[in-house]
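Only a single protein chain was left out; the remaining protein chains are all shown in position.
We call the chains A, B and C, going by the order they appear; numbering starts again at 1 in every chain.
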Amino acid sequence: MGHHHKTLTVKTKRVLGLFGDFDEAFEVIADIRRYKVPGLTVDDVTLKSPIEHPEIEDVLGERPSNVPKFAFWGSLFGLVFGFLFLASAQANFLAQPSGGKPIITIPSNIVLAYEMMILFGVLSTLVGFIIGAKLMRKSTGLYDTAITVDQIGIVIEVADEQEQPLKDLFTKHNVIEVHEETLS
Amino acid sequence: MPSLLGNIFKGWADYSKGNEEGGHHDYEHMYALVIDLDRCTGCNACSTACYAENNLPVVGEDKFGARQAMHWMRVERYFDEPDMDPDMGPDTSNIEDANETGTQSRGASFLPMMCQHCNAAPCEPVCPVGATYHTVDGLNAQVYNRCIGSRYCANNCPFRVRYFNFYDNSESWPAPMEQQLNPDLSVRSKGVMEKCSMCLQRTRAARDTAKREGRELKDGDIQTACQQTCPTSAILFGDLLDEASAISKVWKNHQVKLGTYKQDKENPELRGYRIFEELNVDTKVLYLERVREV
Amino acid sequence: MTTKIDRRNFLKVLGLGGAGAALAGCDMPSYATMEEGEEQVFSYLAPEEYMVPGIGIWYASTCLQCAAGCGVHGRVREGRALKLEGNPDTAVNKGKLCQMGQAALQTHYNPDRITKPRIGGKEATWPEALAYIKANASGAPVWLTGSIGGHQAVMLDTHLSASGGGKHYAVETVNAQAWQAACADTLGDAHPELHIDKASSVLSFGADFLGTWISPVKFMTDYGEFRGAPRGVLTVVEPAMTLSGANADHWVAARPGSQAAVALGVAHMLATEYAVSTSALPAGAVDAIVAMTPERVSELSGVDAKTLSKIADTLMSNHPSLVIGDGGYETAAAAMTLNLMLGNIGATITPGVELIPADLGVRGGSTKALADFASDAQAGRIGTVFITGTNPVFTAPGGLMMKDALAKIDLKVAVALFEDETTQMCDVVLPLASPLEDWGTHVPPSGAGRGEIHVQQPLMEKLHPDVLGLGDILLGLSQDAGADGLADFDDYYAYLRTAISAMIGTDLETAWQAVLQAGKVQAPAADRVFAANGALTTNVPETNAPTAGQLSLITTARQGLFDGRHANLPWLQEAPDQISKAVWDSWAEIHPATAAGLGLKDGDYVTITSDNGAITTRVFLYKGVHPDAIAVPMGRGHTHYGRYATGIGVNPLSLLDGTADGRTGEFTNTTSVRVQATGDNRHLVRLMDVDRQYGRKLAATISADQHRRNQGGA
Partner (left out) sequence: MSAQQNLPHKHLTQDQVKDIDENIEWAKINADVLRSMENPRRGYWVAMFISVALFSIMIYAEVHQYIYGMGDAALNTSHMWDLYISTFVFWIGMSHSGTLLSAILHLVHADWRKPIYRFAEAMTTFSLLTAGIFPVIHLGRVWNFYWVMPYMSDRGLWPNFRSPLIWDAFAITAYLTSSVLFLYIGMIPDLAICRDNAKGWRKKLYTWLSLGWRGDDAQWRNFRFTYLMIACLLIPLAVSVHSIVSMDFSMSIMPGWHVTTFPPYFVAGALYSGCAAIITLFILLRYFFKFEHFMTMPILDKVCKLTFVIAMVWTYLNLVEFASVWYGHDIPSKEVLLAKASGPYSPFFWAMMFFGSVLPFALLSQWIRRNMYVLFFVSVFLNVGMWLERWMIVTPTLSLGYHPQAFNVMWPGWVEWAMVGGSFGWFGMLFLVFVKVFPSVSMYEVKEMVYHRKRTVYEDVDEMMNLHSGVPGPGPGPLPGSPPTPAPQSTGGI
């Protein structure tokens, strides 16, 4: 299979192309994927869209999200911590003799540990989401309010020589608007 | 942190050891009652003595009618028989002349009803803050300061012997009546559950007296207020763990054992029985059946 | 004023201050503190005598809630009486108390107590009051009291003799005069000693010995033995169920007033069926028994022959028996005939005891004295009256017109604990010390303890400074009236010490402490001897079915509000009635069949009218009352008796017409009344909304022969 070598070009500019027609946008990405613009791979592409596009995953290639890992370990921690916390609380409740009945009551601890498992699962999923989606960060890069209405945006960081071929590709797929900014 | 985990395993060890040696083992006493219904004349002295000893408020007609009264002990009066078919018409008298113009051919049966201090009390596991628990004396303790008034315990008590302070009942002691209040136990505030404590303050006093005199508690040291004043001595309090005590003899004579929900007596004609035994709550008040001259 | 109570200012109120000291006192428990040791903290330098914070002291005294005079141990802490328990050493109650005894604390601490003397409703001081009495006294003063005995009675007689020989009227609505008259006539001893614990069967005709008759706690303690192994059989014949009836193995409803007929019917059954000799009976009794055939009995009382034979059979198969009767001389006399026939004399009825200092004996109250007082007052023979320990305006039958009688007396002085209907009509009201803060001696009427006199000592300081004890008042009045020999006693306590030491003949110092600690002193006494069969007149009153639309009202007494004196005690108002379980209101007990006849259902209001008045109260339906009777318990219906009793319930005594019994002059407690429904209905507030067990095994019973088979298992 033909392969290319990444030339160490210096990225100087970031270009945002807005497309009204989603299929045109996907065409652009498909072209980039086919190296229509020399030196650009599909990994440089950032797709901005008003809705979720699970079907674009195939085109954009493998970009894993570790939210499920957070959820799993969070739940597991919740379960273990919950049970230990409850058991130690009951064991240290010295002021309440139980008249010979069990001190650490397994059935009730199971119920409560189950609740703690889910609570910590949800909280850790939230943490995973915030980390994974790099939320709450200083907003960098180009943005256009049309993205939250009905247009798809494609953001790519390009070197000087790649800018014009990219723009030509955009215009080929009747881009509505192009913004650009120079990387600091 | 080490003591935190240490206690867990210690707790588990104690509990498991308890299981091997045949059930509950860490009781120091097992206080219980015997009430001989044949001696009980229903004179209500026990209930009034309980009012005097335990600072029970008087709530007046309206609240009594709304069933918000605070009598820890109530003497119930029945004219019918338990095995009589419940819907045999209103207020049937006894067996022979149950016809309309017939009158009672026998007196009533009286039943002093108070907290039964069950060993498997249904009220203990359901209290959210652990305000009621089973003490090592075998009593069902009600900690007034810890109670937040969720009232689940009263709902779960099959005997309905838990009473809730629906109001602040301090107007039931206008000056100088409040000087009669017994300082050995608290005056409960609004929002707190209370019930017969088997005169915990008298038990404590007897134990302190014994400790100060340097001797073990012996049978008869502790008398509950109701037992003390019952004119026909129908009520007997004692420690079941003390084999020599009078109460242990009565429980043994009537072949009634703790820890079961059905007694298998060799002589079924013995009078001793426990109320709602089939609920497996393991009550600690043994009632002796009233005798009926047929 | 209602104070909001919480732990902190609760101690401050008593001027104690400081945190509760955790003292291991003789009675005081150390609080459930986590650490083992106790701290002893004394908050001030010189505590009063015996007054150490946290330490409970027990004092022996006497309960005066009814005439029985049970011995009492009062628990006192920080100078406050907290709890009363029976005195184990007094033979009357052997350490036990009834609910009235337990509620004596509320009589003492009652917020509605009179605290200052009053003249015509205005507060005054003691000197002014005594001066007013001296100024307005006209003629020899008389005393109207309840049952009174011991040295107070002696002091009262001294005052009467010193001030012109006025009479002493001792009044008790609930009394056993009929029984005592019958005993006096047949045995020559009005106060024989009854031994229920030795009897193996008891037959009672309307004598509520477990509830209100003579000495209830003594009989209840004996009843405890009676029910022990071997178990005795109790039969009760009465028109409406009393506490004794509620514990009867065999309860018989007899038409009101017909108990004498039933008793004689049983005697007839014994003589004919069981050939019991009637030789021991005086002549008059025998032909009365012969005349009382079973048909006559059922016509008079509604009790059929089968029941009579069952009662006779119980008496015959359970020997020795004891037959008691009250509520009319004929019933008591008929009961005594049965005792004579069954040979109970000497077995369960033994001679009483005669106190050597005879003047200490109990002046037993009666309703005849009330009738005499009323007639003397109407005739203007009374100028000045001192009233204490009774409330005649409330307890007098309507027919006696007590208010007009009192109006005719110039000077009326009340010596009372509470404002009540009688003190309203009195010119001078003197505040009386409560039994728990006063000195005195009392002789138990039941004669238990063979001459045992109970001492009454104060458990605490006086709650209200201006009150005086009855003894002190009598001493003051006697000294004022110039009685000799009393001059050198400055208070009743001094008089009492010398009187008791003179009686027991030992020097005072050592004996006095022992007497106070025991709460009793053994007075010299001689056993009486029964006289051979004295005269016995038994004419049975005519009691056939009441005319249509009429029922016979019965005023029953209950061990709680008694005759109305305890209506102002909240514990007793809220204590559910022993039979109906009703609280805080009156009710009329009626048989379901009679109620159906009148179209009544539970909780309906009825107006009960007699010739002397009308009351309106709710009906309570149950089968423990004879179909021809309607029973209304006395005790409530006060118009003026403090916050707990005023305007609560109705007073059935006002309906009675005051017809007197031939031999004893006692009022009968029944009268015929008309009963109409008023139409409105309100749920009668009771402890139990339902009376049945719905098949649950709550109050189970076992047959007697099963019990006897394993008697050992008692």
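In this text, a contact is a pair of C-beta atoms (placed from the backbone, for glycine too) under 8 Å apart; a residue touches a chain by one contact, two chains touch by 3 or more.
This is a predicted model, so every value here is computed, not measured.
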{"item": "Visible chains in contact with the missing one", "value": "A, B, C"}
{"item": "Interface with the unshown chain - residue positions in chain B", "value": "63, 66-69, 74, 76, 113, 122, 125-130, 133, 146-152, 154-156, 158-160, 162-168, 189-193, 276, 279, 281"}
{"item": "Interface with the undisplayed chain - residues on chain A", "value": "1-3, 21-24, 26-27, 30, 33-34, 46-63, 65, 67-68, 71, 75, 85-86, 89-90, 92-96, 105, 108-109, 111-112, 114-116, 118-119, 121-123, 125-126, 128-130, 132-139, 141, 143, 145, 147-150, 153"}
{"item": "Contacts of chain C with the absent chain, listed as residue ranges", "value": "687-690, 692-696, 698"}
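Rule of thumb we're sticking to: only the chains that are shown with their structure count from here on.
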{"item": "Touch-based graph of the chains, sorted into line, ring, star, complete or other", "value": "line"}
{"item": "Busiest interface, counted in C-beta pairs", "value": "B-C"}
{"item": "Most centrally placed chain - per-chain CA mean versus overall CA mean", "value": "B"}
{"item": "Distance from chain C to chain B - Cα centre to Cα centre, in angstrom", "value": "31"}
{"item": "Where chain A and chain B are represented by their mean Cα positions, the distance between them in whole Å", "value": "64"}
{"item": "CA centroid of chain A to CA centroid of chain C, Å", "value": "91"}
{"item": "Touching residues (chain side chain C, partner chain B) in the complex", "value": "1-7, 10, 13-14, 20, 24, 26-30, 32, 56, 77-78, 80-86, 93, 95-99, 101-103, 105-106, 109-111, 210-211, 216-217, 220-221, 223-224, 227-228, 231, 233, 236, 241, 243, 245-253, 314, 463, 559-560, 570-576, 578-579, 581, 583-585, 591-593, 596, 621-627, 643, 648, 683, 685, 687-688, 691-707, 709-710, 712-713"}
{"item": "Touch list for chain B against partner chain C, complex", "value": "36-39, 41-45, 47-49, 51-53, 58-61, 64-65, 69, 71, 74-86, 90-91, 93, 100-111, 168, 170-184, 186-187, 189, 201, 204-205, 207-209, 211-212, 225, 228-234, 253-254, 267, 269-271, 273, 275-276, 287, 289-294"}
{"item": "Residues on chain A engaged by chain B in the complex (per definition of touch)", "value": "84, 87-88, 90-93, 96-104"}
